[in-house]
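Here the complex is missing one protein chain, while the rest keep their positions.
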Amino acid sequence: MKVGKQTYLLDNKVYIQSAYSLAGPYESKGNFRDYFDCVMEDDEWKCKSHEMAEIEMQRFVIGECLSRVNVSPLDCGAIMGGDLINQIVPTSFSARDFHTPFMGLYNACATFGEALSIASTLVNGDFDKIVCCTSSHYATAERQYRYPLELGTQPTPESQWTVTGSGAVLLSKKAGEYPLVKGYTIGRVLDFGLTDPNNMGGAMAPAAANTIITHFKDTGRSPDYYDLIITGDLGRFGRETLHYLCKKEGYELNNLNDCGSMMYCDKQKAGQGGSGAGCCSLVFASYLYKKLVDKSLKKILFVPTGAMLSKDSALQGESIPGIAHAVIIEREDFY
Amino acid sequence: MEDKQYMEYVHANAQKSNHLVTLVWAFIVGGIICCIGQGFGDLFKFALPNWEKSKIAALVSMTMIFLGSFLTGIGVYDKLGAKAGGGSIVPITGFANSVVSPAMEFNKEGIVLGMMAKMFVVAGPIIVAGTVSSVASGIIYYIVGLFQ
Partner (left out) sequence: MEMFLGYVKAFAIGGLVCMIAQILINKTKMTSARILVMFLLLGVFLEVIDVFKYIENFAGAGITIPITGFGSTIVKGAKEGAKIGFFEAITYGFRNMAGGLTAAVFFGFFFALIFKSHSKKA
């Protein structure tokens, strides 16, 4: 059901039946260390290259997410997901081991939000059981977007640390004591002309603010409706900027937080916090899902954010557009 | 909010580099690397008294390049660079680092098309700038020489 300009509320119930998270070695020392389902002891994971490790990570996460609830990959309607690497190689290569239909998506770090929106719509319709999975890997992202790992460069203070990790969720029609996807607001691509590829939080904050404000206008809800409004990977500066932008428009977000800035603890020198397509899916599949299951969180607005840039676009002097999708996730109380 | 207003907000509020700490690190690390070079220079002058000055200088840079490459290989130079910034980029060891690090990074794509081809993705501009200025200054000096 369409509400307002960009928001859709789902008529049928779409359950998040299962979730599985896999965190890299550096993330497993951060704030969410007690919530991860599995931890990698090193980020090569006995693979020949970091790219192959990322393929293996996604394959492992999708497999575990399904086997946890005894669902065979053959019973799944589709696997859906993406990552940051060129031609979304890790996701599509990991899907070749499952004999399941596959749809690859790309929205930079907001891919998980896009996947949840599309998958929930399909499950609301005729599909049953869709796996959404995204991943990112520090070493592969660093090589593609920045410099070789061993080059002695100094990270700027506004830069973020690409999260090594992957998270998968299974959306299904099967009723049970699971959190529900209630609806979503699809965001627009917004460009405020920022050109510094290190400051992605600043580039994404306007898009996140736009999506969140549009969501409140469309649904007529106030920020207090949600227990938690959680963005994807804005980082500390991006989170403050988002708070400031929403306040200017008259929305006081007291329950705002950000997956990226919560990821690492203070003594880990990770700049503004975590980033990457795996950041929000990792936090969602571990911390948020567990909190939703034990009912300490009941209504959250999950807003993965993405900065659309490539190495070449930055060199050609293009600015960095941002995008954000908001997904409503709720618990039902009457069990 | 207007684009321009927002850019001003970001420029004013984004976290800035800590000048004092980064400059002191760059100064100390850069100074130490230069002193090591000076040490090798004195050592070679002492050990090879018959060699001319320019050859000793070349030998010193080659030794420093060896050191830079080795430290890159064992994974120390990137940690040094994260602290020292300019202090480890500008000395000739930083040039070695910028050659060796892509070579190591891309050797997974094969020896020929990976390592050999990508070896100069960072250091290429330095070699091109050096060659162009060499030819340009050579021509200028030649023409000036004709009129003297």
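Should a chain be cited, it is by its letter among A and B, assigned in written order, with residues numbered from 1 in that chain.
The rule is simple: a contact is a pair of C-beta atoms (placed from the backbone, for glycine too) under 8 Å apart; a residue touches a chain by one contact, two chains touch by 3 or more.
These figures come from a predicted structure and were not determined experimentally.
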item: In the full complex, displayed partners of the excluded chain; value: A, B
item: Residue among A:Gly4, A:Pro25, A:Gly104 or A:Pro223 touching the omitted chain; value: A:Pro25
item: Where the missing chain touches chain A, by residue; value: 25-26, 43-44, 50, 138-139, 147-154, 156, 161, 164, 196, 198, 268-270
item: Contacts of chain B with the absent chain, listed as residue ranges; value: 16-17, 19, 22-23, 25-35, 37-39, 41-42, 54, 57-62, 64-66, 69-70, 72-75, 78-79, 82, 84-87, 89-92, 94-96, 98-101, 103-105, 107, 111, 115-116, 119, 122-123, 125-127, 129-131, 133-135, 137-139, 141-142, 144-145
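In the analysis below, only the chains that are shown with their structure count from here on.
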item: Of all residues in chain A, those that touch chain B in their complex; value: 48-49, 143, 147-158, 192-194, 199, 202, 206, 237, 240-241, 244-245, 248, 272
item: Chain B - residues contacting chain A, complex; value: 1, 3-4, 6-7, 9-10, 13-18, 22, 72, 75, 77-78, 80-85, 88-89, 94, 97-98, 100-102, 104-106, 108, 121-122
